[in-house]
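Notes for the one structure printed next.
Note that this complex is displayed minus one protein chain, with the remaining chains in position.
Order as written gives the chain letters A and B; numbering starts at 1 within each chain.
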Amino acid sequence: MHQLWLIPALPLAGFLVNGIFGRKLSKPAVNAVAIGSVLLSFLWVVKTLLALGPLESAYTESYFTWIQSGIVNVGFDLAVDRLAAVMLLVVTGIGLLIHIYAIGYMSHEGGYYRFFAYLNLFMFFMLILVMAANFLLLFVGWEGVGLCSYLLIGFYFLKKSAGDAGKKAFVVNRIGDFGFSLAIFLTLVTFGSLDFGEVSAKAATMSPETTAGVVTGICLLLLVGATGKSAQVPLYVWLPDAMEGPTPVSALIHAATMVTAGVYMVARAAPLFNLAPIALDVVAFVGLITAVLAATIGLAQNDIKKVFAYSTVSQLGYMFLALGAGAYSAGIFHVMTHAFFKALLFLGAGSVIHALEGEQDLRRMGGLRSKIPVTFLVLMCAAVAIAGVPPFSGFKSKDEILLAVHAYSPWMFWVGVVTAGMTAFYVFRAIFLCFFGTYRGKAHPHESPLVMTLPLGVLALLSLGGGYINVPQYLAPVFGQPNVDHDMTLVAISVGAGLAGIFLAWLFYVVKPELPEALARTFSAPYKLIYNKYYVDEAYDALVVHPLRDGSRSVLWRGIDAGLIDGAVNGTGALARSIGAGLRTMQSGYIRRYAAWVVLGSIVVVAMVTFLGGAR
Amino acid sequence: MPSEFPIPLPNLPLPDAVPLSWYLILSAILFTLGVAGFLFRRNIITVFMSIELMLNAVNLSFVAFSYHLKSVDGHIFSFFVMVIAAAEAAVGLAIILTVFRNRQTLEIDEVSSLKL
Partner (left out) sequence: MNLLDWLLLIPAAGFFVTLLLPRNNPGLVRNFTLGVSLIVFLMSLGLIGPVMENPGAFDREVNVVWIDTPMIRYHIGVDGLSLWLVILSTLLTPICILVSWSYIQKRVNEFYAFMLLLLVGVVGVFVSLDLFLFYVFWEVSLVPMYFLIGIWGHEKRIYAAVKFFLYTMAGSVLMLAAIIYLYNKTGTFDLPLLMNMIATGRLAMSPAEGFWLFLAFFFAFAIKVPLFPLHTWLPDAHGEAPTAGSVMLASVMLKLGTYGIVRVCLPLFPDAARDNAPWIIGLAIAGIIYGALVAMVQPNMKRLVAYSSVSHLGFVILGVFSFTQAGIDGAVYQMLNHGISTGALFILVGYLYERHHTLEIADYGGVGTVAPWLTTVFVITTLASVGLPLLNNFVGEFLVLQGAMQVSFSYAFFAAIGVVLSAVYMLWMVQRTFYGETPEPVRKHVTDLNGREWAIMIPLVVLMVWMGIGTKNFLPPITANNQKTLEMVLQPGGALNATAAPLVKESAHAR
């Protein structure tokens, strides 16, 4: 036994301590509990992985039966294989850095202990998600991270927009979870188990004819779940709004870890997806659409966090594209490198925001290069990494993906290359707008404290050099050797696209800053379209939210409930009353009228006896 | 089954001049007058007297039947009725008196405080 349970349990303990007693604890004590628990968890991960050695097959620990009834028999089982190992290191490692960073970032905020309690709870659920040995436990983590995301987006709960964004995230995720849960039910009915190992073993032995339809169904439903959590078309709308949360949250949950849960889940279910080529095609297609759509929106956003948020959506699209192309290991590789550089981008942005006392609008930044040099430096590292400049980490993983996609479908490769160019453009646009030119704001920028810059430095190193961790090779036993031809021409093309994007951004925002304005005027219709994010939110509101709410109110509640059903119920009552009221007039209270009724009655009775012969 | 009177009745010669139906018709007329009086008069005393009239109409038919059927039951019933009528008269007149003292009226429809 390697006591795997300790890995999630430590952050859980941190959550409980800070959640219950945090109000009475001093800030250093809260820090010690929150960061200490994550640090211990990280160390335990490292120790366990070292102890487990090469980890050729999954290592499972079963603790207790969670639910048992009928065909349901789900245990509280944790497992580690190479896939989980990569994710564990990323989650605890990046999580630790971001926890440390948050000490500085959140130092002036109210609800300090609450923030760290939520972060620890998030770590707990994320680790459960990663180490789950069956679909249901994965779902536990899945829902749990959604909950923490909800709580942390709505952290500034005095702001209505924050509450709205949190609720939107939870509800949209719930729509995805709807698909995921149906997939779980269907899996259990089909395979009689929810264990990853058992399901893939059974799936492999069942004849393709019997499984094809239902497995495709399961995979598509899983994909619905993944589109919710990983912000893919059509459920990506919550992620940009999620930037209402504090920046460390954006970095940890909405860039580095939680949003990649969908990718992880699809990779986990790879044995099923491999049996359902149609589902894989859909995955690739969804990924591609998302990548392009989000990249175009990202071109025109002015909020620095929104730019990076759309960039995240776009990069997640890339990962799905990789999954769809069957290059699971490339997808997971990109999950890791993306975690490095996107966390860095967000934390760097947070450092900028911190320096500018809350300013997030790129139009009121500029010329910060000299004022906050460390931040500038680390953001440049992240930017070159995400733009795919060789030999940094983004280049490595993106190349892996694009090459696999070329083998899968050449036209998708070309779309991917264009998207890579756009990615480089909008990231450098943000960098140039922020750090070059002249300062356009009013605040007094100051460099962030060491507790913030230190994690930035570590992440910068990882962003630059993280590509040399050969994840695809390490994951080969899980997914098989990736089918990629390392064609140097293709590599050159994708690198060229990235460099072109950087050059254009430089041209537009450093050399000729008046050019973008002019372009926006010339192409005002398409510019407006992407500036307003294709009006997708408005469309959802008009097509789904309002009809549902107004229909429920006026048709279901006022119409059917109060009108029809209660009308019938009260109508029955009213009918009984009116009959009673009619009969009541007989009982006037006047004795002589009663006597008259008696007389009338006797006359009727006598008449009946006489004429109808009732007596006989 | 008509119960036999313990002492056999003297076998009197029946005066066949008045048939049973005449008594019954008279009784019916009296009864109807009583009902009509009860229903249509407003003075409590008149109403009360109408009730007595009805009772006595019934008494008449009891006696007539009793005589016709040679059974003593009818007589007994009519005595019952008389006793009850007497008691009723006592109680009833007392109530009427009290009502009159309290309300200074004998109008029956005005005594309606128990009405809903």
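One rule holds for everything that comes next: contacts are C-beta pairs under 8 Å (C-beta built on N, C-alpha and C of every residue); 3 or more make two chains touch, one makes a residue touch a chain.
Since the structure is predicted, the reported quantities are computational estimates derived from the model, not experimental observations.
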Chains in view that touch the one left out, judged over the entire complex: A
Contacting the left-out chain in the complete assembly, out of A:H2, A:K27, A:R174 or A:R592: A:R174
Given A:S193, A:T227, A:T290 or A:T375, the one touching the chain that is not displayed: A:S193
Which of A:M1, A:L50, A:I71 or A:L583 contacts the chain that the document leaves out: A:I71
Where the unshown chain meets chain A, residue by residue: 23, 62, 64-73, 75, 136, 139-140, 143-144, 147, 150, 154, 157-160, 162-164, 166-167, 170-171, 174-175, 177-178, 181-182, 185-186, 188-189, 192-193, 548-549, 551-553, 556-557, 560-561, 565-566, 569, 573
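As a working rule, only the chains that are shown with their structure count from here on.
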Between chain A and chain B, centroid-to-centroid distance (C-alpha), Å: 97
Contact set on chain A toward chain B in their complex: 587-592, 595-596, 599
Residues of chain B that touch chain A when the two form their complex: 35, 38-39, 47, 108-109, 112, 114-116
